[in-house]
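Reviewing the structure listed below.
Left out: one protein chain. Kept in place: all the others.
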Amino acid sequence: MSGAAPPTQVGRFTTIVNALANRPELIRAVTWPLVRFAPTIATRKRAVVTRHADALEVLDRDGDFTVAEINGVSMDLVNGPFVLGMDRSPLHDRERAILAAAVKPGDLDVIRATVRGNAADLVEAARSQGRIDVVRGLARPAATRLVASYLGVPGPDEATMMRWLRAGFYETFLNVGDDPVVRRWGTEAGAALHRCMDGLIAQRKADQAAGAATPDDLLDRLIHMQADPDTALSDEGVRRNLGGVVVGAVDTTSKAVAHAVDQLLRRPEALEAARNAALADDVETVGRFAFEALRFNPINPVLARFAARDTEVAAGTPWKHRIFGGSTVYVAILPAMFDPRVFHQPGQFRADRPSSSYLHFGAGLHACYGRYINLIQIPELLAALLRLDDLRRADSTDGQIRYDGPFPDRFELEFRP
Amino acid sequence: MSAKTWTGVDGQCAFTVFTRIEGGKSGADAVVAILTPIGDHVATNDDVPFAQLAGLHFASFCAVPLSSGDWYLVFEGNVDGTPADFLRELVGRAGPKLREIYGHCLDFPVGDAATDEAVLTYLLAHDIGADTFYVGWAGWSVERIRREKALRDAIEALVESPGFTVPPDADLATFHAAIRDGIAGDPQLRWTSEPPTRPAVVRYGRLALVGILAALVLVVLRLVRRAAGPVRSAARRRAGRSLRILVGLLVATAVRLRTAESDDERRDRQRSPGWQAAYDEWSRHLGKVRVREDEQVQNHMISVIPIKPGWFRLAVLRTVLWVINLAARLWWNRGELGGIGSIHFARWVIPPDGRDLIFLSNYDGSWESYLDEFIDRASVGLSAVWSNTDNEVGFPATRWLVSGGARDEARFKAFARRSMWPTTVWYSAYPSLSVANIRTNMAIRDDLPTSLDPVSDDVWLGRL
Partner (left out) sequence: MTAAATGTAMSRKPAEVRPDATTWADVQGLVMSGYSTMHQARYLLLRVDEPSAARAWIGELAGRVTSGAAPETERCINVAFTAPGLRALGLETSELQTFPAPFTEGMTATHRRRSLGDLGPSDPTEWYWGGTAHDAEAGAHAVHVLLLLFAPDATAIAALEAAETALLTAGGLSVVREIVPEPLPGQQTPDGKFGVEHFGFADGMSQPVIRDSGQDEGLGWDEARRSVIAAGEFVLGYDNGYAKLTPWPQLTGAERFGVNGTFLVVRQLAQDVAGFRTHVESEAARLSEDPERLAAKLVGRWRSGAPLVLTDDRDDPDLDVSNDFSYAELDPDGRRCPFGSHIRRANPRDSLLDDPVEALKLANLHRIIRRGRVFGPGLPDDARTDDGHERGLVFVAVNANIERQFEFVQHSWIANPTFAGLAEEQDPMVGNPTGGGTFTVQARPLRKKVTDLPSFVTVRGGAYFFLPGITALRTLGARPA
């Protein structure tokens, strides 16, 4: 963790899980026979689903494959109930609708402009040294600044905010072994963010009441929406919903950018093609390269769901398989994105694959809330890097991704100043 | 002193003074009439001043009938030190009343012959101890339990007092230190500065039990290895014979047990009236049995159940009780007995004629919750004991001694209720404390003097 040294370290189990999750080649090597010959394996306690179609099916069938058992407790501890940790219920449906109503079509243009501006500032700050840290120098602060400006949650300072969000996200989505140290980090960070947001909400309400000009961010809109009973959340409800969005908004993005650059640097031809697109300001094409690159090292190689009842996946196909009620179902995102039934010649890097096949943002009811933002943000941040001349890894281990638990923490590149 | 009082656990002993009441039911009624006013004012009466007797945890007097048709007075106590010391003090303080009570019992010395020494001798001669004795907190004397409660009370009072001025945003270590320093100023609580001690039986008991089991396994393994040794050697012959006898005994016991169990099931089907009708008929006496139930946090029960006829069931029962006793001494001496965390003291005792099984327990909470814990957490042990006994309700069908049985909730509860008799006198030295409270107080005392890390400080402060 950045900041004060933690009094205790995470347990061995969590260390091993993190190490494995960051070895995409190993995961591919182990799972390729599964994808081809035994796409689903199920015991009474655990099941693994590796076929692309089955992964989509599990993520889509949100009534049978639920999330509350997976991350509801962590979400409740860190932030309070949030739609990504809830299964369908009147509460879930209402709050999802309110969150959807708070977003406007024009937002995407604003986001693009903001991300570009932030990225340009950060790259400019590094230019004279000829060296940039993809995580600490670009992606993580850029995403944190977007949280401040678009969501309206700046935090006391950027470093503290980044620390809180990483600890909160770790506990909420990645603490697979219920590691007590991770849990303590997450709940402490969550409590601090909670207090900070209470202040922000009170301040914004006072500003609105005083008739001051307030920024048009998500916070502002949720407060305005309190006037209409259909979209009204209590102050605590505003805090809880906004907090849920905020917690997932930074470390996912920075992980994606770091992994994408890392994969492109391993493929000089692809890197060159992507750079040309970036220089031509064709960010859409940069995005194609980014998401294809991420296929080789996705931000979440595996997603978990909970089987709420005895059921079957791939019913009516030769791959049909029984899933036991009460078991944890691992949706193997990475192997599914190497399923030859969907990805022709999966071992090949091809930037012309249909973008709808990727599973980077999950799918179904609990797909990533920030996907539309990140479909813009990730390519923009990547493009800002690619435009640099003679982009290459820094010497020694500095030029490799170094992880803090499950998160890329440092990854240094050099370029011609 | 009876040979059975070896069941004392590291400083705590059980005595069960078991005396036949003369005159059957009417004699018993007379004894109960003497005892009832004592029971009504158990902590304050002058006749048997329990509260002034050092080292007494719990005590009770109950009059119960046995299979023989005779009524017996059961005087049970759990004491620090030896029963002899305790009973001597009791005779000194409650001599006249004891003479009045025991005057109704067989063989009690008459008139001038009933000197204090003679009374004491009588009581000790009739002490049948316990076959299985469980102590919730082995080694914790009455004094220690009360002392640790006083410490907790003092801390609770300290943090509420105006003099306790630690600001609410101070760190946890500051709170801990402020409490420790506040307590250090109290001369009554000076003992807290000494490091806490753990009784030897708690420290080494589990190790000893593991050692015993390991030794048993080794012996068997050695027999097996010898039996597989060089052909025609004498050692092999001997080991083989021993093994054959051992296995033979086990198989014979198992067969005999299953036969007995299926016989029981067959008899149970012909039970008339049915168990439920038998219980229903009896249940109007329930109010009398519950006369002293739920007056405070703790409760007492006495249960008397005839052992199934024949030597086999008695032998099985004695074996099971011996095993549970060993486990209770060496393993279950830290506030729980096989997952049941609500028993202060409990015992099973078989009176000399071997026809009945008496169970006595001092437990926390309601009878209903106690029995639920039996059923949910310890049905194996309870079936192993009580499936060897039978009353009008009958123990639920049991297989292989431990399966089924107590899991049949409604019938098991009816069986247990049916076996109970009113508790006429019952004394507790710390009536407001549960087993868990004692544990908490202990933990507060243990960690009071030591400086801790923030996580442990948090846990420590959370105990208050």
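Per-chain residue numbering starts at 1, and chain names A and B are given in the order in which the chains are listed.
The rule is simple: a residue touches a chain if its C-beta (ideal position, glycine included) is under 8 Å from a C-beta of that chain, and two chains touch if they have at least 3 such contacts.
Computed from a prediction, not measured in an experiment: that's the story for all the values here.
In the complete assembly, the contact with the undisplayed chain comes from B:295, out of B:263, B:295 or B:453. For the chain missing from the display, the contacting residue among B:115, B:161, B:366 or B:450 is B:366, taking the whole complex into account. When the whole complex is considered, the residue among B:15, B:108, B:275 or B:359 that touches the unshown chain is B:275.
Contact with the undisplayed chain is limited, among B:263, B:353 or B:376, to B:376.
In the full complex, subunit A contacts the hidden chain through residues 63, 66, 68-69, 72-73, 76-77, 80-81, 86-87, 89-91, 94-95, 194, 198, 233-237, 240, 306-309, 325-326.
Residues 152, 156, 159-160, 168, 170-172, 175, 268-269, 271-277, 280-281, 283-284, 286-287, 290-291, 293-295, 297, 364-366, 368-369, 372, 375-376, 396-397, 407-411, 432-434, 436-437, 439-440, 458, 461-462, 464 of subunit B touch the missing chain (whole complex, contact as defined above).
What we mean here is this: only the chains that are shown with their structure count from here on.
For this pair, subunit A with subunit B, the centres built from the Cα atoms lie 58 Å apart.
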